[in-house]
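Pasting a structure below so you can have a look.
Only one protein chain is missing; all other protein chains are in place.
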Amino acid sequence: MTFGTILGAWVAVFLTLAIFSYLYKDNPFYKIAEHVFVGISAGYWASMFFWTQIQPNLFGRLWPASEYNADSFWYKIYNGLHVLTSAVFPEGGIDKGHDMHLIYLIPFALGVMMLLSVSSKLSWFARWGIAYTVGMAAGLRAYGFLNSNVIGQIKGSAMQFVGGDLPFFALIGNSIFNNIVILVGTIAGLAYFYFSKEHKGAFGKLTKLGIYFLMISFGASFGFAVMGRISLLIGRFVDLIDYSKPQYNHATIWILIAMIVLLGYNAFKDRGKNTPVSEDAA
Amino acid sequence: MILKRHIPILIVTVIGLLTLFGWFIEQPTIQAFVDDDATQWYDILASFAIILGAMNLLKMQGRKVIKQQEGWGYSLFAIGGFIFSILAGFVIKGSESVAWGTHVTSKGTLFKWMFEFMFTPLSATMFALLAFFVASASYRAFRIRNFEATLLLVAGIIIMLGRVPIGSYISSWFVMYILVLLIGIAVNVKFGNKMITFSSVLTGLLIVTVAGMLTGWPIDQPGIFYLPIIQEWIYYNPNVAGARAIMIGIGLGIFATSIRYILGIEKSYIGE
Amino acid sequence: MKDKQFWIIGAAITVAFLIFWMLGHPGFNGERIVMFVAIVGMAGTLIYYIRIAKRGDSFFLRTIPGLKAVEEAVGRSTEMGKPVLYVPGIMDMDQVETVAGVIVLGHVARMTARYETSLNVPVSRAIVMKAARESVREAYTLEGRPDLFHEDIVHYLTDDQFAYAAGVNGIMNREKPAACLYMGKFYAESLILAETGNSIGAIQIAGTASQAQIPFFVTACDYTLIGEEFFAASAYLSQKPELMGGVKGQDMIKAGITIVIILSVILRLFHDLGWIGWDVLNFLTVQ
Partner (left out) sequence: MKKIADFILKIGEMDRRWIFIIIALVVLLPLFFPIGLPIRPTDSTQTAYDAMDDLEHGSKVLMSFEYGPSTKPEIHPMTYAVLRHLFKNKHKVYITCLWPDGQFMAEEAIEEIAEQEFNLTYGKDYVLLGFRPGNEAVVKGIVSNIRKLYSTDARGTLTDKIPMMEGINKLADFDFIFTASAGYPGTVEWVQYGADPTGVPMSTGVTSIQVNEVMPYVQSGQVKGILAGMPGAAEYEKLVGIPGIGTSGMDAQSVAHVVIVLFIIFGNVAFFIERQRQKKY
């Protein structure tokens, strides 16, 4: 067990217990962990996206190693950059399996405009980047959702009502009764999302049935969501128990005691002042 | 004016039409753009935007420290956290055998150390907090305000109990007794006459007990009252019908909204 | 463009396409004909009804309780002198729900400008920060109150899902808004927001198409716009004819889809019985 891992375990336990301390009340430990989290996650995603998007996919397509030749003007610029930071621009071009696509200067320009929009004078620079994002989303998402959400579900709704071994009624597995329930439920659920007709009379009854089916579906995903949350809490406690073992120098036990003592002392000190009992108690 | 308004609208329409109808054109460059480059450009743009977001965060937290606003001490932790993660991402690799670029996704680097011992516990614990919030919300917020909410909570409870081992311990006869009591309450609310309620509950209990004795109380018979079976039926049938209706609705909503952008009817993204 | 012209152009396009199809449709991916017909058919329906709305015909739209409550919630915040908190989801402008959230933000901003209520919009994406600021600035100028607008109404917290939820929690506990509006795409952090909003006693109105989060909003918030209701919100709030026409068009498409479902059930029945050889299922399988 290297020192790095033990130190890591102590840091992990401190941050875990600091976040959990929010359950007691919004206290300095939680504020520290919250702010460290805000800082770390901004830096984490900036590094991750730079090294998995900008460097390989943008620079990798502007100066690919496969078409490197030192005397072309374009690669002279590259060598200048290489002198600047050899980590980002390694010797002899970037080898990420791309060939040269100078059209990628367009997203590069839109990206730089996005950065320049930090200054309020140039804040409209960001509009072109936003326009591209919205345009792409409109096209790709429209096709994808129409394909899987609409056509795909229509195909799924064409239920089987006749066929070899299909029983009329069976709770588990395929049966004519179950298929009728799904078909009626889908059509009634669709009717609920009908806006241009008042939900009254016979149509009102259909939409009422529709919202009932929707609510059962929400109930199912509610049940699964609670299940998922409990599993994640189990996962955290399993880690904390693991880090309380001797090879991590009982990290969890020491930090837990230290926190309880400090928070207890803090609460004891504030007992005099009439600070409202933590706002969460309301 | 042209630069601020017309060109963005033109970009949306051109890129929208290209990425929507590009799926049908068998021309290699258009196909390559729709299949790969369109999302690739977006990922590059999103990466620049994240750097812009990080700069904005530094600007906000930095201003808080310089102006000594309330809670500026914590902003130091935010800036410290940010600097540490940028160091791990761009300056200190922590292990020579790994090349720059692959160090963000491979073992033994300082970035991996930060990921395993700082980023993972922070985000996993934040997620785990939800278990406590779900518990307190189930006591304080999840109310049976109307019949729809009742359906939601009853389906949720059946799924929660039916899908875990303890669910298969609850005998279908126990569920039937509970059902008889619930029917009793419903009858009481409907007719409000003590006699009818009492007699209906009594007959219900009698039927269940007699049937139980005859069949020897098998824990999972009849299936229709056995939690794991009910849960599976709800899960495969009404749940799928509801999910399908919602998915078709959402798919249409997104398609209609996208068409409004491409045709330039909706221009809110540039503040119209 | 009168009705007659619309139908002539429509017929001309269909005939042209049929001829093109007969000639072996060079350069056109034949396998995706179903998607092509669906896209053109649905877009045509939308355009047809948007055109009618623009010409002045008015449409009946049923009431959506959640939307009526938005104005009441802003009014309530004004009386109590507390801010309105608006969360446009945690995803980027590439998600259509986020864009819909920014549209609804524009209308809410016009209300807060009119009532002079303070508005707080923490965001988790830089592009959304830009778009939301433009939308709020535009709303305040339209209401004639550019003086009330300042850049920090819309401020960036972090890209990370839970750091953002923690940050918004802090704002709720410190500023105690009287109304919390959650409009956009959400993931697991929706419950952290709704539970904290509950504990500070705020009116909560949510709107999302994120299926997994709707149950929590339905049980924990006062009003919830479910899926398509959220997308129709911008039409209801703006009363703009082309948006109302769009909603009417969507309803017509839904009616069409219901008929197609029933038709494909019957066609499959015939196929299974052997009366017809043509299988509707592989017709609907799209490559």
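The first chain written gets the first letter, and so on, giving A, B and C; residue counts start at 1 in each chain.
In this section, a residue touches a chain if its C-beta (ideal position, glycine included) is under 8 Å from a C-beta of that chain, and two chains touch if they have at least 3 such contacts.
All figures in this text were calculated on a predicted structure; none of them were measured in a lab.
The hidden chain, counted over the whole complex, makes contact with A, B, C.
Of the listed positions B:Tyr74, B:Phe90 or B:Tyr235, the one in contact with the omitted chain in the full complex is B:Tyr235. Within the whole complex, the absent chain has one touching residue among B:His6, B:Lys59 or B:Arg143, and that is B:Arg143. Checked against the hidden chain, the listed residues A:Asn57, A:Ser117, A:Thr133 or A:Ser196 yield one contact partner: A:Asn57.
Within the complete assembly, B:Phe119 is the residue of B:Phe90, B:Phe119, B:Trp173 or B:Phe225 that touches the hidden chain. Panel shows subunit A; residues 23-24, 48, 52-53, 56-57, 97, 144, 147-148, 152-153, 155-156, 172-173, 182, 217, 220-221, 224-228, 230-238, 241, 280-281 of it touch the chain omitted from the view.
Interface residues of subunit B facing the missing partner chain: 35-36, 39-40, 43, 99, 102, 104-107, 112, 115-116, 119-120, 123-124, 126-127, 131-132, 134-136, 138-140, 142-144, 153, 156-157, 160-161, 163-169, 228, 232, 235-236, 239-240, 243-244, 247. Subunit C meets the missing chain through residues 161-162, 187-188, 199, 211-212, 285-287.
The rule we apply is simple: only the chains that are shown with their structure count from here on.
For the criterion of most C-beta pairs in contact, the winning chain pair is A-B.
Remark: subunit A and subunit C have CA centroids separated by 20 Å (rounded to whole angstrom). Distance between chain centres (mean CA atoms), subunit A to subunit B: 10 Å. We define each chain's centre as the mean of its Cα atoms; on that basis subunit B and subunit C are separated by 17 Å. Looking at subunit B, one finds that residues 20, 23, 42, 45-46, 49-50, 52-53, 56-57, 122-123, 126-127, 129-130, 134, 149, 152-153, 156, 243, 246-250, 252, 254-255, 257-259, 261, 269-270 touch two or more other chains. Among the residues of subunit A, those touching two or more other chains are numbered 22, 34, 37-38, 41-42, 44-45, 114, 117, 126-127, 129-130, 133-134, 136-138, 141-143, 146, 150, 154, 157, 183, 186, 190, 193, 214-215, 218-219, 221-222, 225, 229. Within the complex formed with subunit C, the subunit A residues making contact are 22, 26, 34, 37-38, 41-42, 44-45, 114, 117, 120, 123, 126-127, 129-130, 133-134, 136-138, 141-143, 146-147, 150-152, 154-155, 157-163, 183, 186-187, 190-191, 193-199, 214-215, 218-219, 221-222, 225, 228-229, 279-280, 282. Listed in rising order, the residues of subunit C touching subunit B in the complex are 27-29, 32, 35-36, 39, 42-43, 46-47, 50, 92-94, 96-97, 99-100, 102-103, 106, 125-127, 129, 131, 134-135, 137-138, 155-163, 165-166, 188, 191-192, 194-195, 198, 209, 211, 214-216, 218-220, 226-228, 230-232, 234, 242-243, 246-247, 249-250, 253-254, 257. Put simply, subunit C touches subunit A in their complex at residues 34-35, 38-39, 42, 59-62, 64, 92-96, 99, 126-127, 130-131, 133-134, 151, 157-160, 162-163, 166-167, 170, 173, 188, 191, 199-201, 211-212, 214-216, 218-219, 226-229, 232, 247-248, 250-251, 254-255, 257-258, 260-262, 264-265, 267-269, 272-273, 280-281, 284-286.
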